[in-house]
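Scroll down for the structure; my scribbles are underneath it.
A single protein chain has been omitted; all remaining protein chains appear in their positions.
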Amino acid sequence: MSDQIDGGLRSELQRQGIWVTSMEELYNWGRKNSIWPLQFGLACCAIEMIATAASRYDIARFGGEVFRPSPRQADLMIVAGTVTKKMAPQIVRLYNQMPDPKYVISMGACAISGGPFKQGYNVLKGIDRYIPVDVYIPGCPPRPEALLHAFMELQRKIDSQKLTGNAKAEHLDPMQPSEFPVPAFGAHDLEPAANPRLFQPPKIERS
Amino acid sequence: MNTTEMLQPPPAMTSRLDGELMEVSMGPQHPSTHGVFRMNVALDGEMVVKLKPVFGYLHRNHEKIGENTSYLGSMPYTDRLDYFCSMTNNWAYALSVEKLAGIEVPERAEYLRVILAELTRLQNHASLLGFLLSDMGAWGTPLMYAFREREKILDLFESLSGSRMMCDYMRFGGCRVDAGPDWMERAKKIVDLFPKFLDEFEKLILSNEIVIMRTQEVGKLSAELAINAGMTGPMLRACGVNYDIRKVDGYGFYPRFKFRVPLGEHGDCYDRLMMRALEMHESVGILKQAMEQIPAGPVMNPKVKIRAFRPPVGEAYGRIEGPKGELGFYLISDGGTNPYRYRVRPPSFINLTVLEDLCLGHTVADVMVILGSVDIVLGEVDR
Amino acid sequence: MIGTGILKGMAVTARNFVGSYFEKDRLITVQYPEERSPLPENYRNFPFLIYDTDDPEAGLRCVACKICEKECPPQCIYIIKSEDKKPDYMGKPQFYAAVFDIDISVCMSCQICVEVCPFEAIKMDKVFELSKRERFDALLQRKNELAKSNEYYHSIHPIEAAEVDAKLAEAAAAAAKKKAAAAAATAAGSTSAPGTVPVAPAPPTTP
Amino acid sequence: MPNSLIKAECTGRSKLPRLTNLVDDVILIAMTPNPYFFIVIFCGVAVVFPLMPLALAWLWRRFFQPPRPGAGKNATYECGVESVGEAHVQFQSQYYLYCVIFLIFDVEAIFLVPFAVAFTGLPVGAFISILVFLLLLIEGLVWAWSKGCLDWGSKRLSAR
Partner (left out) sequence: MTMESLEQIKTRVEAAVPGAKIDIIPNPGPAQQSSLLIDNEHAAAVAKFLRDDSALRLDFCSNATGVDWLDRTVKKTVKVKKIVDGEEKEIDETTEEFFPGYLEAVYHLYSMTHKHGPVIIRMRTADRAENARLPSLTPVYRSAEFQEREIFDLYGVRFDGHPDLRRILMWDEFVDYPMRKDYREPDDYEYEPTPHDDVLEKAKMHYSARPQLDGAENITAQS
């Protein structure tokens, strides 16, 4: 709830049947309750994502059950599974082809940091090397409830996005890039190995 | 064409259009390729003229990591091979390491392994029928029925091994946790309820005219080509070849149970669909028998060390009848704690060898049904 | 007649639809945030360290033997051994872990560390709602976040915790008996005044 | 406002009764407007109604969310892979046959419309003549079908 409207006044008016809202609240309320995920499963976490969309852990109660096959109609990319170096250019291209505003949930240990397959030569150590990620879900695979918890976390993040001012949401700011360079296949590794602008890991020096 | 000629990969069909064909990539992100599997399809109108599968989008270097980790350390990685059937993957790996090191398994552990493998087969075949129907166009409904049953079986796995899909339950020489009486009670109840679900599921899908029209005479496979191309599992038995490793090798006390092996005649998609449906009935039969005969006793061979487990120098190839076909592990040990060579024989990867032979001449929509009937899981295809 | 198969299928769907009002097991949706399905006894998600007395720092059972660090398949545990020693539950001075980090963005919750730990110091937790908005140090659990009390362990894994406590108590009793026997022997041998507790290090009986 | 109303307005100040007639006239005209005036309002709303969201979207795009097209974003989507070749490849001539046959029967349907409208008032002779018209075209369809113009895909390939 935005802070420009005084809470007491709002609840007082609501008791008399007058509902007060702001343009930003309405805009965010509409977007957060109908997020269309891209139909895009990589590995085991994709099966847990399907189980979340099935009848027991119903993602339809959060408005997220419309899985769109084409990125043109999707606004959330759930990277569910191991991101290999052969698949990374495809994922970045799909991310580029999604219309703004778009969000990314990095589901499972493999999508965050390469997970158990970190020592593999063909495994990308985390998708946040090439595209910005909004919510990370640890777990291998995370339970369907953990995915629902992350979905609610994403809804909270959308709810808190501003419409105007300098802290406004990225997709509204013309300066923010809506597209990221697609890595090329090199002789030994992807070129470039990471998107330096996006991926600045802290230096942890261990003895 | 004589037999050897027919067994070769098919020459590209010549198209009447002398111009270029429509090159379409049914790419890594496709609603019904069961994961990141890509096919470069050349189309003449709607007819498939050339189909080259492209693998490797989920190549997670399972074998290289297997060579850098201890024998026990590779066990949780086998859950992630075919992430629908973690129990049968564990069993195949445990079986080949026991063959490599010559370890016996107590009786109760062998019975538990049979029960869990058959439960895995049930939920794998139910999920496959659900996915195959959604490939055909019935988008959500059969999948919801199948996943409703799958959730019940996953609850059993979770209460026994601790995790829904990644059970990591079997150790060399037995199983990690013993199944308590209340777990057996719940398992019996679920297995007794399963035939009711099977009848309901078959009434829902198998007699449906659209399913019959879409799958009969689609993707026919001859028995000689199936044997020569290394098909195993329901895909091979759909062509009428009677080869089920549970009967051939007789591993894991399977000779003690009475069960039949369903065989098809035409080797088309409908027969493959029926194989899975009939095998579910057989698995329920095996489960009932195994749950009555299971003896008490230890579940773990006490002589086997967990840490610093060093099998003697040598090699071994152990295989089981996984839900998708013959899942084998080929291990070469040089006496150290890490295997020298750790190789997985992936049934769904080899079952894809004849994908082009099945799809040539069919329309694009049939390619999806044929791919769905092969039942591939990319974790196992790309390893 | 051509349509009977489809009609039979629709009959099944209709029966399920009507049945869901009467039979409980046809209505399986778990309304996640409000209604949670109970987690079974030996459910496992991420490891945690146990401490006995109510002081998380001194009561930690972990003796920094680094077996779990070596055996962990994805290598997501990092331990630095302390210089000085502190007495453990059997009164024997042992090292302790100065730094004990688990990177839960890599951990695959395979509980091999629990199997190989000789001191029952690490067990599997049941918390799965850990999705965060940023990755780098939010998903690296330090020693203070990992340490949880033995009572908490009893609350999440009651049966297993009881067995572990029984085993530890019996090992402590055996060690105490051996120490008493050794004390009696030295008392019989030497003429030192009875009642002083000799600080002979009891043989390390791994439980 | 029509002229008679304006004239009545400025002369009616002194004689009150006349004014009341005037008010009745105004209400009368308002009640029975020019019969086509309703259509003008209808067309106005019909035009404004779709344009209004478009205008809102344009305003939103102009002030709140500037568009950020790019080479990657506008590339053709082909399952995540760079699309090779272009989509307009040669088509079989058999599709052209389909369009021609469709066109014929589309035009035939147009001819049937006036017949269908006046169907009740027509003598039997008209019915006979339209039947001849229909049968001629159906005979054409049967011939085309038998020659296999309507076959599609596998049957056609196997027939080759």
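Order as written gives the chain letters A, B, C and D; numbering starts at 1 within each chain.
As a working rule, a contact is a pair of C-beta atoms (placed from the backbone, for glycine too) under 8 Å apart; a residue touches a chain by one contact, two chains touch by 3 or more.
Because the structure is a prediction, the values reported are computed rather than measured.
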- Message: With touch defined as in the header, list the contact partners of the absent chain among those displayed.
- Response: A, B, C
- Have a look at B:Trp183, B:Tyr243 or B:Phe309 and name the one touching the chain we're not showing. B:Tyr243
- Note on the structure: Per the whole complex, from C:Cys76, C:Met90 or C:Ala175 the residue touching the absent chain is C:Cys76
- Among B:Thr141, B:Ser207, B:Asn228 or B:Gln289, which residue is in touch with the absent chain? B:Asn228
- Positions on chain B where the hidden chain makes contact: 4, 7-9, 55-56, 59, 61, 63-64, 99-102, 225, 227-232, 241, 243, 248, 311-317, 319, 326, 328, 330, 332-333, 341, 343, 345, 349-350, 352-354, 382
- Over the whole complex, note the residues of chain C touching the chain we left out. 69, 75-78, 101-103, 106, 136, 140
- Residues on chain A facing the left-out chain by the touch rule are 85-86, 113, 119, 121-122, 125-126, 129, 185-189, 193-194, 199, 201-206
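In this text, only the chains that are shown with their structure count from here on.
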- Task: Just give me the whole-number Å value for how far the CA centre of chain A lies from that of chain D.
- Result: 42
- dist(centroid_CA(chain A), centroid_CA(chain C)) in Å evaluates to 32
- Within chain B, the set of residues that touch 2 or more other chains is 27-30, 76-77, 148, 151, 166
- Message: For chain D, give me the residues that contact two or more of the other chains.
- Response: 80-81
- Note on the structure: Interface with chain B, chain C side, in the complex: residues 2-6, 8-9, 11-13, 16, 28, 40-44, 67, 71-73, 108-112, 115-116, 124
- Which residues, counting only chain A, touch chain C once they are in their complex? 55-58, 61, 106, 109, 112-116, 118-119, 126, 128, 133-140, 142-143, 145-146, 148-150, 152-153, 157, 201-202, 206-207
- Item | Touching residues on chain B, where the partner in the complex is chain D | 16-17, 19-30, 38, 44-47, 361-363
